[in-house]
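Chains shown are a subset, placed as in the full complex.
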Amino acid sequence: MSYINGKKFIVDIFGESHSGAIGVVINGIPPGVPVDIGDINAFLARRRPNGGVHSTTRRESDTAEMLSGCLNGVATGAPLAVIIRNADVRSADYENIKRAFRPSHSDYAAYVKYGGYNDYRGGGQFSGRLTAPLCIAGSIALKLLKERGIKVTAYISSVGQVKAKSYADYADIEKLLTEQKIEEIKSSLYPLLDKSAEEAIIEEIASAAREGDSVGGVIECAVTGLLPGIGEPLYDSLEGLIAKTVFAVPSVKGVEFGDGFGITSKRGSEANDPMYYDGERVRTYKNSNGGITGGISNGMPLTFRAAFKPVSSISKEQDTVDADKKKNVKIIIDGRHDACILPRAVPVVEAAAACVLLDLIL
Amino acid sequence: MSYINGKKFIVDIFGESHSGAIGVVINGIPPGVPVDIGDINAFLARRRPNGGVHSTTRRESDTAEMLSGCLNGVATGAPLAVIIRNADVRSADYENIKRAFRPSHSDYAAYVKYGGYNDYRGGGQFSGRLTAPLCIAGSIALKLLKERGIKVTAYISSVGQVKAKSYADYADIEKLLTEQKIEEIKSSLYPLLDKSAEEAIIEEIASAAREGDSVGGVIECAVTGLLPGIGEPLYDSLEGLIAKTVFAVPSVKGVEFGDGFGITSKRGSEANDPMYYDGERVRTYKNSNGGITGGISNGMPLTFRAAFKPVSSISKEQDTVDADKKKNVKIIIDGRHDACILPRAVPVVEAAAACVLLDLIL
């Protein structure tokens, strides 16, 4: 029972894909902080199906309503509750898969765990829709971080076989990520450090979509402006807490920091980041450790990657089991699904990182 | 302040590399369960410097002493406290690095976080020694899991540039990991799925050691015998909890499940694991998802990888800063250090995974 995350900025998410509403209760917003439903809805718009080649044709209006915790536009110190009504629900789409489990979906594991009582429609509590409440919390966290000079910027670094630029391709990601550059990334349909791969990415997704298939990819996130000293050994390391929260996002199968798995083939003398004084500030000449040493921020940009598997819902025929019939069956998944979740997952990764960082900083 | 992990099998670790003792307090061991200090010490022996080419010449006797929670060889239901006295301490080795921070160590981040009051000797609370109390908890968890038919087996899949066999190289890792095979792996100086890479690994480490350098690598872990239904959405997913705990192990920079980052370049139709009835049991034809869907075990082997960076302590000269002198300096790290931590980290990864799994199962 673990829909609650954080110790000071406490995010409690609820809802199911086809329940009356989804929502979030947030404890720990400092009283007096401006909270604007317009800002929240603007952030939610970034994760909404938006007409790209990758997108579901479902309409998700996702208009947030604030229920408590805010008076005259500022946080009161009481829990902030925000809900989004579910609409455009085609529950019938899911009747035929009620017990014929979609391969690599939560269906079978959830069926066992909840004794068959879980809401199977649209993935129920496992639906990607639950990332909307996470984005609500994240939009508030991002704003509070920004006021403290901390900027969280996520973007796509690969889709399927197509590689785009990575933070590892830049000597100084901090210099690259100007206010303007960040704005440009965040407002893109395909958020990238460098536009040159955009066309190839669109084609990679479109080609999968044409075949009724799907593609995954890697989302990177760079946090700039973070002071050293954030993160708690042992179990609440920056890496540990970010990973735990990012793994709450459906489809994530790996999280790595700095050079990540790539660092394992280096010698210590290559992997270590030598230090120097840049005026008063301590910096490192490079950043293989992703801004984290000993589980604590060291003042360099915090960089990490999340591996997203391809969307499990594909319209190609697949082998599976039917628990009612107790036999092997073939399944073709109807419904309207994203061919690639990455463009919509970029703000979700930002939200996840922001919630963790704010929680540690408050 | 986060030395405490778990909700039902609660592990609270304390100590510093050069403090009087390190130890662990465990809440949640079911009363009546046999607890044997001999078994604990036998498990600790696996992470002890053991004469391989990779090892420090420090002697770590690491003899555990039980302080409470056990009467007549069985758990009483009260907290089990176990300590290990620190010995063979050469604190003087660390005086010269007190304020000249070792690159890519916790030194600088900790100095900022703790205002310079942290115990700098041997890395203090950031020391790899803190993995010994984790192993104490892990050894108990592994035993309780084994009684439930769950086997946790970690091993090395790469060291530096040398690749050894991975779970991904086997069609059915469950079949491979017989009781005997597991025993063989666990008792090896270099735990591997297949011995053929052993010589190359030893040479990779030895060559780094000769140069005063270090190497990292990847440790894999396969959990067999796990029933479906373990893990909690959203934030307490199997992936999230295991990652959080594995990131508590020093030097880990990435954690991935199943095909991990490799899955991102596949199409959905390749990445999905088709399902079938194997008698009564539901299985998948392959296991790209590492036995986890929707954050919950699906009955297939749980497989994951942890990326270990090369040991940061190398004897090569490095650039760094000295906070007392407020200037850039060169550092050569004395002391006795491992050229490669992986052989000793294998039981630690097992312990981390076991603590998480037992916590979820109790």
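Chains here go by letter, A and B, matching the order in which they are written, and residues are numbered from 1 within each.
The rule is simple: a contact is a pair of C-beta atoms (placed from the backbone, for glycine too) under 8 Å apart; a residue touches a chain by one contact, two chains touch by 3 or more.
All of these numbers come straight from a predicted model, not from anything done at the bench.
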Given 2 shown copies, how many make up the whole thing? 4
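Throughout what follows, only the chains that are shown with their structure count from here on.
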Superimpose the Cα atoms of chain A on the matching ones in chain B and note the rotation angle, 0 to 180, in steps of 5 degrees. 180
Please compute the C-alpha centroid of chain A, do the same for chain B, then give the distance between them in whole Å. 27
Considering the complex alone, what residue numbers of chain A touch chain B? 1-5, 13, 101, 103-110, 112-113, 125-126, 130, 158, 160-161, 208, 211, 213-218, 227-237, 239-241, 243-245, 247-248, 250, 252-261, 263-269, 271-277, 282, 284-285, 288-290, 292-299, 305, 307-314, 316, 318-321, 326-328
